[in-house]
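Since the structure comes first, as structure tokens, the remarks are kept for the end.
All protein chains of the complex are present and in place, except for one that has been dropped.
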Amino acid sequence: MMSRGTRLVVVLLALAVACALPFTLSNFRLFQFTQVYIYAIAILGLNMLTGYNGQFSLGHGAFYAIGAYISAIMMDRWNVHYGWTIPVAGVLCLVVGFLFGLPALRLEGLYLALATFSLALAVPQILKYFEHWTGGSQGLVLSKPSAPFGLPLNPDQWLYFVTLAVLVVLFWLGANLLRGRVGRAIVAIRDNHIAAEAMGVNSALYKSLTFGVSAAYTGVAGALSASAIAYVAPDSFNVFLSITLLIGSVIGGLASISGAIFGAFFIQFVPNWAQDISKAAPWAIFGVFLIVFMYVMPFGIAGAIRLLWIRARRSRVAQVPESRETAPTQAPTSS
Amino acid sequence: MEVFIQQVVSGLATGGIYAALALALVMIYQATDVVNFAQGEMAMFATYICWSMLNAGVPYWGAFLGTLVLAFLGGIVVERVVIRPVENAPILSIVIVTLGLLVIFNSVAGWIWTYVQKPFPSPFPSKPLKAGNVFFSAHDIGEIVVTLLVLLCIWLFFKFTPLGLAMRAAAHNPVSSRLVGIRVGWMLALGWGLAAVFGAVAGMMIAPVLTLEPNLMGGVQIYAFAGATLGGFTSPGGAVLGGFIVGVVENLVGTYVSFIGTELKFTVALAMIIVVLLVKPTGLFGISVVKRV
Partner (left out) sequence: MTFARKFLAVVAAVGVVGMALAPAVSAQTVVGVTATEIKIGNTNPYSGPASAYGTIGKVIGAYFKKVNDEGGINGRKINYITYDDGYAPPKTVEMVRKLVEADQVALLFQTLGTPPNSAIHKYMNQQKVPHLFVATGATKWNDPKNFPWTMGFQPNYQTEGRVYAADVLKNHPNAKVGILYQNDDYGKDYLKGFEDGMGEAGKKLIVMKQSYEVTDPTIDSQIVNLKNSGATVFFNITIPKFAVQAIKKAHDIGWKPVHYLNNVSSSLATVLKPAGLEASKGLITALYMKEVTDPQWRNDKGFTDWVAFMKKYYPEGALDDQANAYGYNVAILMTIVLKQAGNDPSRENLMKQAASLKNVELPLLLPGIKVNTSPTDFAPIEQEQLARFNGEKWELYGDMFDAFRKN
């Protein structure tokens, strides 16, 4: 594994590049990177739940949608400043996620995945039903926030920095959470919940809390997306959003913090490459990409990088889990 | 009362559609422990193959059987070529591969056959039947009978044939199965082949009602999942019953609970499934697998 020092250097370097981007890239590219960061936050949320805690979710698009709509409704109906809507979306999604996590305690693996899938299916329908608040299927058109205090930044640059700041804070919090005592408990529950309970971990509490925190992350991402796209509609949050988030989290690397970022890059850019290759059947190309990625990197991009790192260092032998039962993830420690 | 019966009858007919595909989903889960998200799209693809044969002048039952054979071989090839290389990868990586298959089949079908919907013939008479004031079509009955026949075949196969036993063993405990001489790899391929066959049957029963197009199965698969979840993924009979229950309940809720109406009936059906899962976490007839920890 990378040492603390190396990791810090890598993170700071990445951050430096990220801060320089707004002044070197076109506004359109910046917008794409803003999208990547938003997806990364959402995927980190999903990763906590699915990767670290072993609870499968096919429904995180629902929390993304809830976050986006909370933000949009506050801005549209009550003229609340967008900055306030983001934490509110996070907190409300935390509550919703926690409440959904309580009954979800009884479900495992496939059944949990399908229960969450139901949530993702139901949310667009519910959004259309409460037309008075949500604008129904027409959605809500919002304004793009501009930079405050007369900062010499255009709206794209400003939004990019806002998103980057939220990303840094949430990733820092997430890393501390997952690498600390709580994180060990969460992973222990995934690997062997009976043993974890025997050691005094309150499995039920941790599982529903993880659900809540995970939903909060994804909700914050949704709230950011409402401002970035400046439009919300049920069609933006269909089943494929949930599936896309899952794809991002698996391709990036489950149970890995950096994996969330790799996965976000994948779901943002690979579909675009696919359509550059073929307009006749862009999905077919994307499907081939998915399959090839899984062949080459069954543990995702982060997993592949870790293996390469280990091989390069030759200091340790790669540990790859063999049994399928405990194998949504690789080794709990992560980069 | 008449409406109630008519709604139940049409709910059963629609439920039969869900049940048919749910069977294929359950089959593959039983045989390989994987949920195949591409099941519906594979069924759609097989139905297009049947359509092409019919278009080329092959008589219905010839095309039907031909499609089943091709679907079986196709399922095996997919397992050998696409799934095999990720066999030992984490379960979610396999799920992603099946999602890859889903988009490939969908996109390629649109590319080959265009997105224009095509009428698909039914082997059953087209004249509607009438009992009292309740109407139903011969196709609905035929489709339900076919689904039940497939269910019977699955039950007989798993219960009474050595091959079925070997398949179950291979799925439940690959290591021990290998030790007793079962060729686990081929059992998994066989599972994919059979699931593809059941999917093809479902597709050919569904297409006459919904008309054939590349997105034929999108909605159906969601409901099939719902049915299989409700009935239990480990129980073929449960999945079929689950499909019927979802079909009927959704109709009745949409008809009789006025504040929900048709706009939220699916949401209610989903909520109902979650409630059932809370009471019976593995579905109505599912068996929870006891694991040693």
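Going by the order they are written in, the chains are A and B; count residues from 1 in each one.
Here, a residue touches a chain if its C-beta (ideal position, glycine included) is under 8 Å from a C-beta of that chain, and two chains touch if they have at least 3 such contacts.
The structure displayed is predicted, hence computed values, not measured ones.
Within the whole complex, the absent chain has one touching residue among B:Val116, B:Leu149, B:Leu163 or B:Val275, and that is B:Val116.
Mapped onto chain B, the footprint of the missing chain covers residues 2-3, 6-7, 10-11, 13-14, 17-18, 103, 106-107, 110, 114-119, 126, 128, 130, 135, 137, 206, 209-211, 213-215, 218-220, 222-223, 250-251, 254-255, 261-263, 266. Listed by residue number, the positions of chain A touching the unshown chain are 12, 16, 19-20, 22-24, 26-29, 31-32, 35, 121, 125, 128, 136-139, 141, 143, 152, 154, 225, 229-231, 233-236, 238, 240-241, 271, 275, 279-283, 286.
By our rule, only the chains that are shown with their structure count from here on.
Chain centres here are Cα averages; for chain A and chain B they lie 31 Å apart.
In the complex of the two chains, the chain B residues touching chain A come out as 29, 33, 35, 82, 85-86, 88-97, 99-104, 106-108, 110-111, 222, 225-226, 229, 233, 263-264, 266-267, 270-271, 273-274, 277-278, 281-283, 291, 293. Taken together, the chain A residues at the contact with chain B in this complex read 50, 56, 103, 106-108, 110-111, 113-115, 117-119, 121-122, 125-126, 128-129, 192, 194-195, 239, 243, 246-247, 250-251, 254, 280-284, 286-291, 293-295, 298-300, 321-322, 324-325, 327-330.
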